[in-house]
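Yeah, one chain of the complex is gone here, protein chain that is, but the others are all in their spots.
== chain A ==
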Amino acid sequence: MAAVENRMVPENLKKHLAVSVRNIQWSYGIFWSVSASQPGLLEWGDGYYNGDIKTRKTVQASEVKADQLGLERSEQLRELYESLSLAESSTSCGSQVTRRASASSLSPEDLTDTEWYYLVCMSFVFGIGEGLPGGALANGEPIWLCNAHTADSKVFTRSLLAKSASLLTVVCFPFLGGVLEIGTTEHVAENLNVVQCVKTLFLEAPHGNLSTRSDYQEIFDPLSHDKYIPVFGTEAFPTTSTSVYEQEPDDSFINGGGASSQVQSWQFVGEELSNCVHQPLNSSDCVSQTFVGATGRVSCNPRKSRNQRLGQIQEQSNRVNMDDDVHYQGVITTIFKTTHQLILGPQFQNFDKRSSFTRWRRSSSSAKTLGEKSQNILKKIIFEVPRMHHKKVLLPDTPEDSSRFKVGDETANHSLSERKRREKLNDRFMTLRSMIPSISKIDKVSILDYTIEYLQELQRRVQELESCRESTDTEMRMAAKRKKPDGEDESASANCLNNKRKESDVGEDEPADTGYAGLTDNLRIGSFGNEVVIELRCAWREGILLEIMDVISDLNLDSHSVQSSTGDGLLCLTVNCKHKGTKTATAGMIQDALQRVAWIC
């Protein structure tokens, strides 16, 4: 088709139009859309022709349904128009465009007058306020033209055309951004319900198939000689209508007996339904939808005429393939207070309305199938599947594994670091072993033992060496003027022993301090490894103990045991102390210091 033109046409317009027009049984429907290329003008949007046809040209087989025929016809008319307009525009160029004369394309002589009217309409363009469509758009109100053939051409520009087409009623109303025009060859009194009907049909018609009832027309004829408008919502129904205009007569009329009771229940139900939704037109597809619509409609009708109608229709209904499931469905849904029936859609066409469940009876066999395989799938879902996603895949049998799972995660990391630590330790132990002489064993405890021994020995040796060096110093100083304590000096160092004894053998000089009368001074220093034992006897004076302690600590000796006693003016002091720090005081130094402090009066 000519999709090249810019048209602001709603989707599936043709289908909607078709549906609407066919349902109200008018001759044609045209949607005038606002031109995108020429602003402010209404031009042909789309249309559907539903009127009389002179020559049918179809390629398909004869089982084509009515709606498809209609659509096809409209298409053919459109094609004809296009080819004609093409031919027209190209004659100016001089060349005759040969029309594509396919078997299915129409030629002008095949058309009825009404068809011509329809076709010619395609060429029309209306400005704002111009003609019927323009006027409708400008006012925003529907315009109902009752005697279109005699209308003033100012109001209705196509009135002459309409006359030839014997169109008596034309209605235009603004809709969906454009203007919808419908016309019929019959005289229809002004009734805005028609407009309303078309509007709702337009909106409701789904994209799907149109009604395929080929006997649609036939059913409809006995119903009405006049066309009456369907009722929507809960407005009061015009009492003039003695028939109900059913969109889908087949679905609303339930087959079989009990029709009257059904009507009653419908009425009841219909009142309950808060939304009397307008039904779409595919009854065969959306059964439940139509039901809902039907109830809404029925509620306003007087019962009597309804029954009368029903009686008439029932013979028609035999031709109708109606599921009474629809009714059941609807009743159930209203009981269950759901309004979602509309969603059911085409799948529920042929359901079995009986419940799948049966009455429960206590059965004698009570074989309990509980066991390992019980709840198999459920357990898999809950227990196994979640664990599949983890990086570390577990034994999937029992849920208690989760705790194990968590521990394993941590220990995996720990063991790695643990192993590293152990390796480090082993290395260092080996190093230590290599440093210790005379070590035979390789177990860690022995290594450590040997190391301790070796260290102690080394310390002793250091001690001895240092005190030897000291004693040689003090020997030299002793030669000057030192008083040596009488009494043995114990020395742990074998090497220095001789020196020490020599020192002690050297004569003592009394300090030339005759202040001390009758004082006997004694100083004994013994050192065992790190330990130093100081034994001192001196004249007591006030504060001497503190001074002695000070001196001792000055010598980097940490005294941990002090015994002192005073008597007869004498202080007897025994101090056990340890060398602390790196700088160890030699026995000579201690002696020196103590003598200085102890004998100063």
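Convention: a residue touches a chain if its C-beta (ideal position, glycine included) is under 8 Å from a C-beta of that chain, and two chains touch if they have at least 3 such contacts; residues count from 1.
Keep in mind that, in the parts below, contacts and distances are computed from a predicted model.
*Asks:* Given that one chain of this complex has been left out, which of "Ribosome biogenesis regulatory protein", "Transparent testa glabra 1", "Proteasome subunit beta" or "Septin" is its protein name according to UniProt?
*Replies:* Hidden chain identified via UniProt as "Transparent testa glabra 1".
*Asks:* If I consider the whole complex, including the chain that's not displayed, which of A:Val155, A:Ile381 or A:Leu455 touches that chain?
*Replies:* A:Ile381
*Asks:* To test your reading of the contact rule: which positions on chain A touch the chain that is missing from view?
*Replies:* Contact residues on chain A toward the absent chain are 332-333, 336-338, 340, 343-344, 347-360, 362, 365-370, 373-379, 381-382, 385-391, 399, 402.
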